[in-house]
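Data block below; observations after.
Excluded from the complex is one protein chain; the other protein chains are retained at their positions.
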Amino acid sequence: MLGANCLRANSWVCGAYLSSREGQIIHFTIQHLELSGLSIGLGLVFAIPLSLLALSRRWLRASVLSLLGVIYTIPSLALFVLLQPWLGVTHATPVVVALVAYSQLLLVRNFLVGLDEVPAEVIDAARGMGYGPLALLWRVRLPLALPAIFAGLRVTTVSTIALLTVGGVINQGGLGSLLFQGFQDNFHAQVLVASVLIVVLGILADVVVVGLQWLATPWQRAGQA
Amino acid sequence: MTDAMIRLEQVTKRYHDTVAVNELDLAVNPGELCMLIGPSGSGKTTTMRMINRLIEPSSGRIFLDGDDVTHVDPVQLRRRIGYVIQQVGLFPHLTIGDNVGTVPRLLGWDRARIRARTKELLELVGLDPDVYLRRYPAELSGGQRQRAGVARALAADPPVLLMDEPFGAIDPITRERLQGEFLRLQHDLHKTVVFVTHDIDEAVRLGDRIAVLAEGGRLEQYDTPAKILGSPATGFVADFVGADRGLRRLTVTAVDRADVETPPVVHVADAVADARQVMDGAGAKWAVVVDGEEHLRGWIGRDRADGEGTVGDRAHRMEAWVPLGATLKQAFSEMLQHDAGWVAVLDGERFVGVLTPESLHTALRRSVDDEAGVAVEESPLRQ
Amino acid sequence: MARHPLATGGPGVSLPGQTISWLADGNNWRGVNGILDLTVDHLEVTGLSMLIAAAVALPLGIGIGHRRRGGRVITVVANAGRAIPPLALIIILASEPSFGVNTRTAVAALSVFAIPPMLINAFTGVRNVDVDALDAARGLGMNGPQLLARVEIPLALPLLATGVRIALLQTFATATIASFAGTRTLGTIIQINQATNQEQAVLAGALVIAIEALLLDVVLAWIQGAVKPGPRTRRRWGEGRPALDSVVAVSVSEAA
Partner (left out) sequence: MRLPAMRRSASVTLLLMLGTVMAACGSSSPSKTATATNVVCTAKTGSTLAVLGDDKHLEDSDNIIPIVRTSVAQQPLIDALNQVSAALSQVALVNLNVQVSDDRVDPTAAATQFVSAHNLGQGLSGGSGSITIAAQGFDENETLADIAADVLTKVGYTATAKVVGERELYEPALEANQVQAVMDYAASMTTYLATKVNSTLMPSTQIATTVTVLKQLATPRGLTVLNAAAATDEDAFAVTRATATAYGLKTLSDLATKCPGGVTLGGPANCPQRPECQPGLLGTYKLKTTFTALDEDGPLTRSALNSGKVFLGVIFSSDPDATPA
């Protein structure tokens, strides 16, 4: 059975590829999920203190956002490569660090936009009823900023999963590596399967984040109901 | 007056070069509804917000129930003071129940007590708990949201309530109803309330006492609505209260027994001839018809009193009447509404007397002269 | 500075040092694989793709925006634009014999990905034009096309320019990756030297790409400022930089 005909014909759509390379496909898919999940997770972990820092001073806000904007402008491949000497070639640290850096602009800016959009009268009422500054942030301003934060998270999640693919050209890109290897071996089925999987992962992740938002913001549901 | 619930002593608020409030002395007694009124820039909202220290006073002292709260922890202080604002500020991400339970939760009450208190308050402000407890603010109308706002402010049963134009953004009809309900609530709860408004009618209707503030927080006059309307202390107050303050007087002066006239009274069972005789004797063109227990049954005109028969079957129904204690304004509006020459005054069911335009006018002048102690000739009504 | 475990560079001279000297070396700039030549190829590919994408995206975005309907389509395009990795399409087209490994294929792929940002921002720009302004214009007796030309497009210009700017930066970055699928761009410096582990050249290439991208961004920010109707406001660095990915602006409104 080794080498079914559609494999030999190198056709784009070839079921035999899935069965013959199942292990490899699963391996790279898991690696893709791990790397992008890690990047998004770390992105959130860094975005919160960064946002609070940006909140603390007026001028800080502008310079934090423009710094993140500058990073965002640097083409992904260039940043991956620039980080390699410091973070090592043989593992994915440079790619993860770069993806985390890219995610900051969207996460921090949406965090701030979300906090800005909290209605003034709600804050005034809360302070008037005896909410201290911390309680005000934690129990009033953050929950109300959630819709915008989730919007940023949605975009970041999908674009991180897609951007990881670029790591494939330096053999650190999860499904991106499978895709690029497929190109180098001129293996059509592998190229197509890798590409479709990346897109499917992106869409599934988007659905998950929308689900999380649906759970975390009951009042929005009610508003629309 | 040491027993004032809220006392401001020489309270001043300076923003670098402008003075928002200038050495204000104000005392609000327990259970009193004190209205703060004045044009924008008069510092009325600033004054109110200094009481719960949302705005820190530049100098002077603030006493709450006798304690000097000028330098206590503001966060704890605010939990002892109810706070209602025009845009309500309900927490959009919390249900109405959780909104109302906010301060009790901050004070650490246990869940059962909070739940009970929340239900009780929602009923108090006319929102059915079974329907509204789990609703979100977005699902309520403006009026309902404001009721929830008041309920939230009263949740921890604070002795003092600060209200910053709470009904400002609500349509006139609902506002009228909310004001009525708030008066009924205040009647039951006897909270000490500082109520900021720019609407003189609202101040007159709700206030036990009204503080009229001018530019820079200068207290022009602090007195009962009747006094403010009847005898404005300064030109500023007069202008502010408005040229038709006489009309507004009507809303604050109640109908008194001394004001009514006693027209000829006939009994429903009397003969028409007797009625005719009574009217001719008094030179009156009409007479009031009552029954056995002095209950008003109607009236009979001289022109209808010819021939035979009992007064009862000739009497007209009496549309225009007001209860004793109603305001002169209600009496006037009844009179105008039914285009009647006079209005009957009843004490419960019993007929007391009638008011004619003439007697209404003297009643109005009487209420001004007594209060202001001013001789009739110079009474402002003359101008 | 941790030595690169696999570096074969000369002993002693640190990596940054080598990178700088590589950059300082004149003949890395001239010649067929020189930086100047590759920059020209890079801008050619980017410019061409942008032209094609703009010819499709701008009229379409403005048209749909003008009719105020089709918001759903735009959101789908936005999501798709984000979910599909450009490298995938480039490689698929390069692997397909009928397209093959050449500039034409790369331009085709790049222009596909340049469309979403411009389409979204053109649509949003026109649709968000203040309704009162439109009513006033209709009131003055403007017909459809005049409305579009005299009111909607001028008012939508800032967002239109943002869309073009984002698309241009995105295409410039993606063009770098296209070198790994056979298109001569600045990425070629990385692709060639990475295979032979000429690490300092790879770093130098990455540095050149990053700096050129930032320069392009500054120029675009300036042009965008010029395009913005209304009073010139002094803009601090970064202040004028609208959301680089104003697709987020759409998504924020989508989500909220």
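In this document, chain identifiers A, B and C correspond to the written order of the chains, with residue numbering beginning at 1 in each.
Throughout what follows, a contact is a pair of C-beta atoms (placed from the backbone, for glycine too) under 8 Å apart; a residue touches a chain by one contact, two chains touch by 3 or more.
Owing to the predicted nature of the structure, the values given are computational and were not obtained by experimental measurement.
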Within the entire complex, the undisplayed chain is in contact with A, C
Could you tell which one of C:Ala24, C:Val40 or C:Ala133 touches the chain left off the display? C:Val40
Touching the absent chain when the full complex is considered, from C:Leu89, C:Leu148 or C:Ala221: C:Leu148
Only one of A:Arg21, A:Arg127, A:Arg141 or A:Arg154 touches the unshown chain, namely A:Arg21
Of C:Leu15, C:Ala94 or C:Leu203, which one is in contact with the hidden chain? C:Ala94
Which chain A residues touch the hidden chain? 2-3, 7-8, 10, 17, 20-21, 24, 90, 171, 181, 183-187, 189
So which bits of chain C touch the chain we can't see? 5-8, 32-33, 37, 40-41, 43-44, 46-48, 50-51, 54, 58, 94-95, 100-102, 145, 148-150, 153-154, 157, 160-161, 164, 168, 182, 188, 192-193, 195-197, 220, 223, 226-227, 229
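Operating definition for what follows: only the chains that are shown with their structure count from here on.
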Inter-chain centre distance, chain A versus chain B - centres from mean C-alpha coordinates, in Å: 60
For chain A versus chain C, what separation do you get between their C-alpha means, in angstrom? 20
Residues of chain A engaged with two or more neighbouring chains: none
Taking the touch rule as given, give the residues of chain A at its contact with chain B in the complex, in rising order. 119, 121-132, 135, 140, 143-144, 146, 217-219, 222-223
Write out the stretch or stretches of chain B touching chain A in their complex. 52, 54, 75-79, 83, 85-94, 102-103, 106, 135-136, 138-139, 149, 152-153, 162
In the complex, the residues of chain C that touch chain A are 1-2, 4-7, 15, 79, 82-85, 87-89, 91-92, 94-96, 169, 172-174, 176-177, 180-181, 187, 190-191, 194, 199, 202-203, 205-207, 209-210, 213-214, 217, 236-239, 241, 243-245, 247-248, 251-252, 254-256
